[in-house]
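Mind having a look at this structure? Questions to follow.
Every protein chain but one is kept in place in this view of the complex.
Labels run A, B and C following the written order; every chain starts at residue 1.
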Amino acid sequence: MIIVMNPQASKEELQRVIDRITEAHCKVHLSEGQVRTIIGVIGEKKMIAELPVEAMDGVEKVVAVTESYKLVTREFKQEGTVVDVGGVLVGGDNIVTMAGPCAVESREQLLESARLVKEGGAQFLRGGAYKPRTSPYAFQGLEEKGLEFLAEARAKTGLKIVTEVIDAQSVPTVADCADVLQVGARNMQNFQLLKAVGRINKPVLLKRGMAATLNEWLNAAEYIMNEGNYNVILCERGIRTFEDYTRNTLDLSAVAAVKTISHLPVIVDPSHGTGVWQLVRPMARAAIATGADGLMIEVHPNPAIALSDGKQSLTPKKFSLLMNDVAAIAGVMGRKLA
Amino acid sequence: MIIVMNPQASKEELQRVIDRITEAHCKVHLSEGQVRTIIGVIGEKKMIAELPVEAMDGVEKVVAVTESYKLVTREFKQEGTVVDVGGVLVGGDNIVTMAGPCAVESREQLLESARLVKEGGAQFLRGGAYKPRTSPYAFQGLEEKGLEFLAEARAKTGLKIVTEVIDAQSVPTVADCADVLQVGARNMQNFQLLKAVGRINKPVLLKRGMAATLNEWLNAAEYIMNEGNYNVILCERGIRTFEDYTRNTLDLSAVAAVKTISHLPVIVDPSHGTGVWQLVRPMARAAIATGADGLMIEVHPNPAIALSDGKQSLTPKKFSLLMNDVAAIAGVMGRKLA
Amino acid sequence: MIIVMNPQASKEELQRVIDRITEAHCKVHLSEGQVRTIIGVIGEKKMIAELPVEAMDGVEKVVAVTESYKLVTREFKQEGTVVDVGGVLVGGDNIVTMAGPCAVESREQLLESARLVKEGGAQFLRGGAYKPRTSPYAFQGLEEKGLEFLAEARAKTGLKIVTEVIDAQSVPTVADCADVLQVGARNMQNFQLLKAVGRINKPVLLKRGMAATLNEWLNAAEYIMNEGNYNVILCERGIRTFEDYTRNTLDLSAVAAVKTISHLPVIVDPSHGTGVWQLVRPMARAAIATGADGLMIEVHPNPAIALSDGKQSLTPKKFSLLMNDVAAIAGVMGRKLA
Partner (left out) sequence: MIIVMNPQASKEELQRVIDRITEAHCKVHLSEGQVRTIIGVIGEKKMIAELPVEAMDGVEKVVAVTESYKLVTREFKQEGTVVDVGGVLVGGDNIVTMAGPCAVESREQLLESARLVKEGGAQFLRGGAYKPRTSPYAFQGLEEKGLEFLAEARAKTGLKIVTEVIDAQSVPTVADCADVLQVGARNMQNFQLLKAVGRINKPVLLKRGMAATLNEWLNAAEYIMNEGNYNVILCERGIRTFEDYTRNTLDLSAVAAVKTISHLPVIVDPSHGTGVWQLVRPMARAAIATGADGLMIEVHPNPAIALSDGKQSLTPKKFSLLMNDVAAIAGVMGRKLA
């Protein structure tokens, strides 16, 4: 941490800041300029994070030098993490695909979707049994019934199941059915939920929040890992910006950045990321070209009658065209479809 | 809802859209232009919300005409809601003030803070016992011990207690202590929590999410009211933008807008809204001038040693200067401090 | 400037950075921590701004300690600047009001508007003769004819004229007519225009760009002052964010912040800032309560037939209600209407 003192700061104010730092068992490196004095603080990350010097008299600015997360970083673990989901590997040379409808709507719709996405080349079936919706009057999901249908689809197709969990209480119930528990964008800083999925023995897919910085996203992953669960898959799904042509702005630079900072696998959801089915296929290609480890794609047997997100869902035929493109780009990247 | 058809849409595509609407028991008003056809859909709000026409062939754009919330609106209830918190009225002619430290740090700190903010003119003591923090290594709050201290502070000062609840499970515990339950910005779309506080018999303070539109914020309030709890107080606390001089961008236009759309009382938190203590006092004045029903202010007996948010906390002396200003602006607005 | 070295940086890399700094006649203050080394750079602001160390091997992060502007700051000039516009003072105890239509549409419309805003209490008539419009097919202004009408309105009413100049070439023409030259939001970083208005002897109103940080806005003012024109009035008019209920998000915190950093007067335009006439009056009150030195308000004799921005224009009657409110808030702030 670096503390920049005010040009008007008195000697007493400077001394009080220094005392505060040394009381916290951190070391001080002073750099006195013509106009202002700068203090370098050296010590344990945790002690520094707690140092409340910003409001002390004479302090102008405090700059953090190191980020607060640790377990997610490549300094902590250099080689990329490969998450093993019952034999399907996420990370490494593999490109995985998670596909299916936004919401589980009925047994027929789900089984039909499962069959179709398996045929199209997916290894995972996605589908929400619990749906967080902006309006209380919108379809909220089939809940436990939806989980049953997902389990049946797995039994019939062998696809792995990824589905959202929306509160700490239902973690055990969802974990019974799912192979991967998804924490949605709206819950990325629901820290109780992060801790709860951190205590189970199942992989977690952590979507980036709509307005989350990289730092916040990685800290959210750190919450999960800090509880003992190291099988975390990150998922970029677009951020909220002023642009309204797309539903969100898919931030592929974040994928490239996270791959350099962190050892965790990262996948991309271009369906929510753009909200426009015409853009899903080009952005899927771009995601793999960026270095992403996989994709999450909304596919619906009949998007026009979907109960949610029909506008961004692909038909099975368009999904299969997308998979062809992805295979070609994966080849260039020295990777292969899982 | 208005459906704008593509200029290339065929008659069959148009007919299929019309059929879909009439099947859902909604009515169709056709407007055929030279270039494109526009369909007005008339019917029950809920039926329309569920209509998945966006992905149908031939459809170019779908425009919602009415918002999905209802209970929060002035159409539903014309006169402004006044929330009675054990005799202290929020709304109406009153300007209320909720003040105190960001976090409950110790018994001494809290009791001292309570004494000071009461002296300064607050009716409510704020202070977090459960703290949602970006990093898992930052101070997470004193939890139940913190609630005890809050209860003691109430007993000693008569101040009402407003404190955050961070998951559905702890709603009963927090409700035992608090007079008003706060739902924080990060949990604004934690729908399980919204439903849980909607089922209790205590007022709820609903902070706006960092990237929440007015529409999403009011829908979050609708979730609470839809469960039966009509005592909702909204709180604007700044939104996330590109500007980094301030911690957030305090959106006072949203306050003015919400006052026209909704009957619910709205207060403003300029401490989190700006993140800079020097800006808290001018923005408190501005909030009241905009028409806000009250303020939430961070006050700490000694901001320089606060365990969180010291940079944006006021000293008791500065808080008292702020209260003088607020009283003067309240007078101009034909209102009075509670 | 502070340079944070990489933990892996070699001694040679460190030495090369140090050499680069000393070659530029700046001084180095070293602070060697357990994990990383930090370099404080001390020297002339200009020399430091040009130092391209960010890309040198071994450098992790570079942090600017001082901003690049100087003439706009209170360190440079402590007391607030009062801009004298032909006897009407902007700044000091005065609250000024600039009102009128968005665009000059016709002689009749402008003279009628001038009469009405004078009656309502404005000291300045605003109105665009040159209109920057998103679409090339929208009304682009009456241009020189519009300037003539403005001059006539001044002769008839005594109101001062503020009008936009959209390129360096037309600065002399506009300066012939206008008492204050406005640089619009879209041109805030049109540096050729800033230099041109910096070389004339007329006050300049500098609107904040839609996506401009405080730092960029103040640097734009620095461009004008650096050419010798110290009569700059800043104008906050809303920034672009994700919120779409309002046309822009009026950032009143920026006004409070600029008043602490800079000696320049700041006014607020709640008409463009919100884009919704119902919000103009409450936000005008809030602006004055924040500490703004004045307002710019769109008033149109008949908003329903305005050629641009009718939605955000006030009728003369609503303008007069607004002025009553503003006078009352000004009183609380110890100020008076000009």
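Please note the rule applied: a residue touches a chain if its C-beta (ideal position, glycine included) is under 8 Å from a C-beta of that chain, and two chains touch if they have at least 3 such contacts.
Keep in mind the model is a prediction, meaning the values are calculated, not measured.
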item	value
Hidden partner chain, touching residue among A:G58, A:G100, A:G128 or A:G273	A:G273
Touching residue (missing chain; options C:Q8, C:T22, C:Q169 or C:N324)	C:Q169
Hidden partner chain, touching residue among A:A151, A:A286 or A:L337	A:A286
Footprint left on chain C by the chain that the document does not show	20, 45-46, 49-50, 52-57, 68-69, 132-139, 166-169, 186-187, 189-193, 209-211, 215-216, 219, 222-223, 226, 240, 277, 303-308, 310-313
Touching residues (missing chain, whole complex) on chain B	2, 4, 7, 27, 29, 31-36, 38, 40, 42, 61, 63, 65-66, 75, 240-242, 244
Chain A residues touching the omitted chain (full complex)	211, 213-215, 239, 241-246, 249-257, 259-260, 273-274, 276, 278-279, 282-283, 285-291, 325, 328-329, 331-332
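Here, only the chains that are shown with their structure count from here on.
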item	value
Interface residue overlap between copies chain A and chain C, same or different (over half shared)	same
Angular offset of chain B relative to chain C [C-alpha, multiple of 5 degrees]	180
Central chain (by mean CA position)	B
Geometric centre distance via CA averages, chain B-chain A, whole Å	26
Overlap residues in chain A, where contacts from two or more other chains coincide	240
